[in-house]
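A single protein chain has been omitted; all remaining protein chains appear in their positions.
And now, subunit A:
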Amino acid sequence: MTNTDVAAPASTAAAPRPEEPRSTALKRAALLLVRGRTLVVLVILVIIFSSISSEYLTQSNLILMTKHVAINAILAIGVTFVILTGGIDLSVGSIAGLASMVAGGLLFNGLNFPGGTVFFSVAMVLLIGIVAGALVGAVNGLLITRLKVAPFIATLGMLYVARGAAQLHSDGGTYPDLAGTEARGNTGFGFIGADSVLGIPVAVWIMVVVAAAAIVVTTKTPFGKRIYAVGGNERAAVLSGIRVNRVKIAVYVISGACAALAGLLLTSELGAAYPDTATTYELNAIAAAVLGGTALAGGRGTIIGTVMGAFVIGFLSDGLVLVGVSTFWQSVVKGAVIIVAVITEQAQQRLQSDLTRRTA
């Protein structure tokens, strides 16, 4: 599909070409509308729900919904890195669960040595949790690059392995109380998930930081260019001297770390770690990326689009709960929105190639 753009694989995804003499204005407008569809859908959702419930558009509900969005958005940002290279990461939900159990175990039981038990500070626990996620991501990356396992299979396998590891960690049990004690010096785990700074939940601040960093990395750095190049046309990327395997391992590490962070946020808010944490969240994350215009074939998509996709999913699910729609209909509506999003995605492709042909 992208082979017409082989000459400049790195630039296919981003901005439209500056030279645009006399393409039909109508198609341009349509393209703009389709491009901004996530925003359009979001606005429509807000209008619909706020007309049904006066509670929907209140400040406190917007903050709450954004907080719910944060967890999925962070997962989805990580997954977007992977999808941009043409891969997929099905293991993020399980990695979130594993990180949750690792952190929960360290806070609740400490680390047992033959000589005694060591308790880490909360900052250290968070770091260990994220590193654990990154390591699982690295294993994914190595499986895919060194052993040539297809990304779908490798991460599907890891979905089970990481979930099993999370269950083994506590023998299936829950770490019920993660408040920590002063004596152990590990209080304050609730900060990232349950507290607010300047009236905005810490989880939302973290999402903003992660999104900003991801935007900078994907759009302003050579590494970001390489990600798009690998996803756009891997062969061309190899020929142009990009170390494709390194890029691929890196994106799975990023995805694993993001997943772990999301799991830690969820666990912090809940105040308890259980092995089923974040089950099936990988599907919500992938849905957010696809809704936001990330092409599963790779090479096309943006972080900001993914974040918008996460907002659509979150604002939709919370809205349906708020107005009291039954669980069954919630699933149907969510699925329908994702399918419609992909249909418009393809409409965008057609419009875009139409316009490109004309301007070329």
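The criterion applied here is as follows: a contact is a pair of C-beta atoms (placed from the backbone, for glycine too) under 8 Å apart; a residue touches a chain by one contact, two chains touch by 3 or more; residues count from 1.
In this section, contacts and distances are computed from a predicted model.
For the chain of the complex excluded from view, the name given in UniProt is "D-ribose ABC transporter substrate-binding protein" [choices: "D-ribose ABC transporter substrate-binding protein", "Electron transfer flavoprotein subunit alpha", "Chemotaxis protein methyltransferase" or "ABC transmembrane type-1 domain-containing protein"]. In the complete complex, the residue from A:Leu156, A:Ala194, A:Val244 or A:Ala347 that touches the missing chain is A:Ala194.
From the options A:Asn61, A:Ser94 or A:Thr344, the residue with contact to the unseen chain in the full assembly is A:Asn61. Touch with the chain that is not drawn comes from one residue among A:Phe81, A:Tyr274 or A:Phe311, which is A:Tyr274. Listed by residue number, the positions of subunit A touching the unshown chain are 53, 55, 58, 60-61, 64-65, 68, 146-149, 167, 171-174, 176, 194, 266, 269-272, 274-279, 318, 321-324, 326-328.
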